[in-house]
Each structure stands twice: as C-alpha cells, then as structure tokens.
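Here it is, the structure in full.
Note that one protein chain is taken out, while the other chains of the complex remain in position.
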Amino acid sequence: MEKTILSIRNISKIFGQTQALCDISIDVSKGEFLTLLGPSGCGKTTLLRIIAGLETPDEGSIFLDGKDVTGWEPNKRNVNTVFQSYALFPHMNVFQNIAYGLKLKKVPKLQIEKRVEEMLALVQLPGYGQRMPSQLSGGQRQRIAIARAIINDPEVLLLDEPLGALDLQLRRQMQTELKRLQKHLGITFIYITHDQEEALNMSDRIGIMNEGKLIQLGTPDEIYEHPQTRFAAQFIGQTNIFDAVVTGQEEDGRLVLSFAGGIIKAQGSGQTGEKVTLSVRTERIRFGEENKYGFTLSGRVKSHSYTGGLLRTILLLSDGQELTVTGMGGGYSRAPIGTQVQIHWNPGCAVIVERGGAG
Amino acid sequence: MKKQKLPSTHVSCQGACAARLPFILWTMVFVAIPLLYILCMSFMKKAATWGILAEFSLDSYQKLFDPVYVKVFGQSMWLAFLTTVFTLLIGYPFAYFTSKLPPKWRSLVLLLIIVPFWTNSLVRIYGWMILLRSQGVINSLLIMLGIIDSPLKLLYNFGAVLVGMVYALIPFMILSVYNSIAKLDPALVEASRDLGASRWRAFWTVTVPMTRAGIMAGCVLVFIPSVGLFFVSDLLGGAKTMLLGNLIKNELLTARNWPMGAALSIVMMTMTMIVIGIYKKVSGEKSLEGIV
Partner (left out) sequence: MKKRSRFAEVYITLVLLLMYLPIIVVIVYSFNDTKMFHWAGFTLDWYSKLLNNMSIRTAFLNSLQLAALSSLSAAVLGTLGAVGLTGRYFKARGILENVSLIPIMIPEIILGMAYLAFFSFLRLPFGMLTMLLAHTTFCIPYIYINVKARLTDLDPSIAEAARDLGAGYVRVFFDITLPLIFPSILSGTLLAFAMSMDDVVISFFTTGAQTSTLPLQVYSMLKMGVTPEINALCTVMLGAVFFIVAIARLVRARKKTRPLL
C-alpha cells in the first residue's frame, strides 16, 4: 500500500436546508484512481470543490500530504481541477491556457514553452498552441483542460465529470486515454461520474455516494459483487432485490432461506426466523434443472426483451413476485412465454443488503 | 435569509466590498439624497422673492387641484396615452414584419432603427419643424400640386406635438417588441396552425399573448418619457401645448416656485413608479433592465 496523500476527515456541509455532505471520511493513497459515483445531487461535486478549496466545509478537515489545508485558498493548494465545463479561458489561446499555472509560478519563459510542448504531446495535440478554445472540438477542449491542470504537477488531480459532455464513442476512447495518462504520470486522480460503466472500468476504488453520504467504498469487484446496501446494489448493474426468511445455516456457511414457496441459498449469516433482503445480479441466475447448489426455484416465463447482446427474461414466481434473468442474446434458445422453467444460482452470488428483524 | 449558491470567485469578499463602495456612495449621494431632498422641498413654502422657506406646508399639493394644473395634467396624460397607442399600432407590425425578414435584411432594418435612436433628438425634431412649417416642405408640396391654396397650419398645435413624440419614442417600442418576438419559438405558431388555427387566429392567440412582455415594456418605455419631454412641445407645440414637463420647467425657471416644481416632480415620479409597478406585476419581470 502506498502512503496516504489525501485524507478527508469527517467532512459535513449544509446548504440552506439540505445536508449536502454528511460526515464523509476517505483516505486516498498516492497514485490511486478513486471514483466518486452517485446520482446527480448526491454531493460528489461539493466534496470535490471542498478538496479543491472552492467551497469550505462546515465541519471536518482535509489533509494533503500530511498538512491540514482545510482553510487554505484554492490557489495555495497543490491540487488541480478539470472542470465539467472545461472552463478554458476563452480569451487566451491553447498555449496561454496551458501555460497559465506556470506563469503564475514565475517559471522562466523558455522552460514554460518546453513544458507546454511536452503537455501538448502528452495529450496528443502537438502544434495546437496557437488555436483559440472556440476553434476546438469537445474532445480537444477536454484534453487541453487536462493538460492545463497536470502541467502544475498536482499532488491530486480532481476531475468533475470530465467526459460527461462527450458522445459515447469518444467517451470510451478518452477513458482509455485518461487511464493511460494516470498510469504514466502517477498522479492521484479523484474522478467524479454518474456513469457506472466508466467507474467500474477506470477506478482502483469506487466510493458510492447518495444524499450526502458515503454508502460504500471499495474496489470495483467488491462494489459489484458484494454491495452492502440496497442502494449500492441497485445503482450499479442490474439486480433482483427481494425479501426472504432465514430457515437455517449449512456447515459450509451457506444460509438457507425460504422464498416464494421454495428454498434458496445465499451467502452470509443470520438468525433463524430473521427476515433479510437479498440482491442477486440478473446475469448470475441460471436456467436449468441440475441441482448443483442443492436448490432450484420454478417460475413461469412472463416476457422477453431482446437488446442485441443480451436477452432479458422476466419470470413470474408462484407467489406473484417477479425475477429478472439476463442471458446471452444470440444462439440462446428462449423458453416460450407461459412455460414453466427452473432456475438456480451460486449461493455466493446472493448477497444480503438489508436485515429486517424477525420475519 | 436564504443562503444562495452564487458564482463567488470573481472577487474576494473584501474585494467585492471595496469595489461596490464607490458605486454605493455615488448612488446614495447623487440619486437617493437629491430625490429625498425634493420630496422634502415639496412640503415647504415658497419664499416671497426667491428660494424656499423651511416651513411645513401642503400648499403645493393643494395647488395641484387648481383647474389650470388639472387641465395640463389631463392634457399631458392624454398625449402620453395617444403616443403610446400610436407607437404600438405602428411599431408592432413593423417589429413583426422585421422579425420575418431574411437575416441579412433584418439586421439592416434593425440598424436603421437604432441609428436615429442614437442621433440627437433635437436634430430629428428640427427636421419635422422644416417639414411642417407654413412655408415648409409639406405645405409647399401641397400648394405646388394644387391641392390647397393657402398653407395649412401644421405646426404649433397638439397634432404636431403628437407626431414629434411618436417619432421620438417609436424606436423604444419597436426594439422591445422585436426582442420578445425574436425570442418566440416559431414552433408554437406552427403548432397552433397545425391544430387548425388560421394564420390570423394563430397571430392573435399565440404571437400576441406570447409577446405581451415586450408590448408592456415598450409601452412603459414610451409612456414615461412622453410625460416629460418638454422640448418637443416647446418646439413643435409653441406655447399652446403644455405638458407636465413644461409645467415643471416653468415653475422652476419662470415662476421660481420651487416647492411647486418639486411637488409636480414627486407626482410625476409616483406615477412613473406605479406604471413600472404595474408592468412588473403583469409581465412577471423582476426589473426593467432587460428592456433598457
């Protein structure tokens, strides 16, 4: 584990009547790619602005490289931001934009020129120095905004939905490029997005936020496979959420539960008779009779929806609840609507996201 | 107090205070205090020869009900009303047609409307004097054509003042109506046509109501100055057409009754505020600045 570069301690912020941030604590290590993921209005941008110094927290402190920088002005912090709107200075050309930070640091002119050239090469826009921002495309502006921020060698680079305004194809391409850049420079990235795919693809760790709270912090794997709350499970990927009652625990630790008139198995622990809420990813559910995990559940096919790569099937269980199952779209023989089918899953894929007392 | 999120980083807190201080001081000293001063003055007495007596009195306000003043007041309002109506009747179609022109022509027409607005209003009023005089262009032309034998009396009457007022103020009306027509989404008119409205009906049920804010703004911008432009009635109306503006000027400079002039100013200002207040209420605009 690398050393901690940024430490967010118990940050809270209130805007008027709304609690924008509630007791957030995160430690970020050097060179890490941390993504803050959440729906709009969840407080992720406010947290970023507090780290940058553009907003002051009501409570808590920010430590940067061991120093408490909580009350510091943004221009005194060695942190730079890539803004959602890029915020390129419209009256300066690309060169002047990128050079601005170094000019403020009174770096010699020759050195500035050399560094700007390097940066332009790094973001793959060599020779663009004399263009004005208005003459650039969205993707190019994005690269210039990044170059302008990283030329200052920040300890942490903050990126506020930097790819939000780009179209899907360009976004995919920029994701790869950003990741490459981050690896190459070894700078700590704190990255904001509401796009789960982007978060899973790029991050070392993801922090899921909702209504000003940090819901879960973990690696993309942990977040996806072991969501700790209903919100985390629902926000990323597609999942089935349902209630079941614990009936016993097996020797290997599997939990046995009763659900929809049958028996299912899940991971975790619980008291017999306790009602729990489970999450099972739609693509983890398998069709078939084979009794590999010691249980099967039966349901009637209600409908299919075909989305090219994937086929989504909705099953009606005996007690009227619905379950969604996704499978490969092509070559997959779909069961006719109305037929009775059997399903099962690996108990390790059914995760408890909520405990609800005695059933 | 509701805490608002505002763009805050253009200047620091202290910087903002330092920046607005001269502005605030200037506004206080040269706008608020002089206006409060004439408010006080309107409740004072005229000194026997020159100046004012610092004694509370309602004389000036009582005198406002003197038939002479009531008549001027009525005439001034009537003129302002007619001016507003005529500028609207002429200006609205003009702005509407202009908005339908191809872009190149449209900007040319707008420029041609703006230029007189920038030119000296006296110059333009003077042009009308030449046109309307008894040996002026229009009379000469009519006599030459044999339509009339002796010159018509076109200048120095109420009509001439009205022409001058409409002429001086119509750019305000055209520009504010045009601004709101230009903002109108053409899809709205198309939608109403699509739903079966005739062209004429679509105009009355969609275009006109949607541009009400512009119409209101134009009316305010025409009505308010038309009460006070004393030089228009001085030059085109001779001594015959007295407006509120002329009255104030005469009280100040001829009769030297400053409290009376102050009282008239206060009345005029109250009217202005009422007109602006109605405008804000009806149009839902927070301030007039959008139209200035």
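Letters are used for the chains, namely A and B, taken in the order the chains are written, and counting of residues starts over at 1 for each.
What we mean here is this: a residue touches a chain if its C-beta (ideal position, glycine included) is under 8 Å from a C-beta of that chain, and two chains touch if they have at least 3 such contacts.
Please read all numbers here as calculations on a predicted model, not as lab measurements.
Annotation: of B:Leu53, B:Val115, B:Leu188 or B:Val282, B:Val115 touches the absent chain (contact as defined above). Check B:Thr27, B:Gln62 or B:Ser198 against the missing chain and you find that the one touching it is B:Thr27. Among B:Val85, B:Ile130 or B:Ala255, the one in contact with the hidden chain is B:Ile130.
Across the interface with the omitted chain, chain B contributes residues 1, 3-4, 6-13, 15-24, 26-27, 30-35, 37-38, 41, 90, 93-94, 97-98, 100-101, 109, 111-131, 133, 135-137, 140, 167, 170, 175, 224-225, 227-231, 234-235, 245, 248-249, 252, 258, 261-262, 265, 268-269, 272, 276, 287-289, 292. Although one chain is not drawn, its touching partners on chain A can still be listed: residues 52-54, 73-75, 79-81, 83-85, 87-91, 100-101, 104-105, 148-149, 152.
Following the convention adopted for this analysis, only the chains that are shown with their structure count from here on.
One simple way to say how far apart two chains are is to compare their mean CA positions; for chain A and chain B this gives 59 Å.
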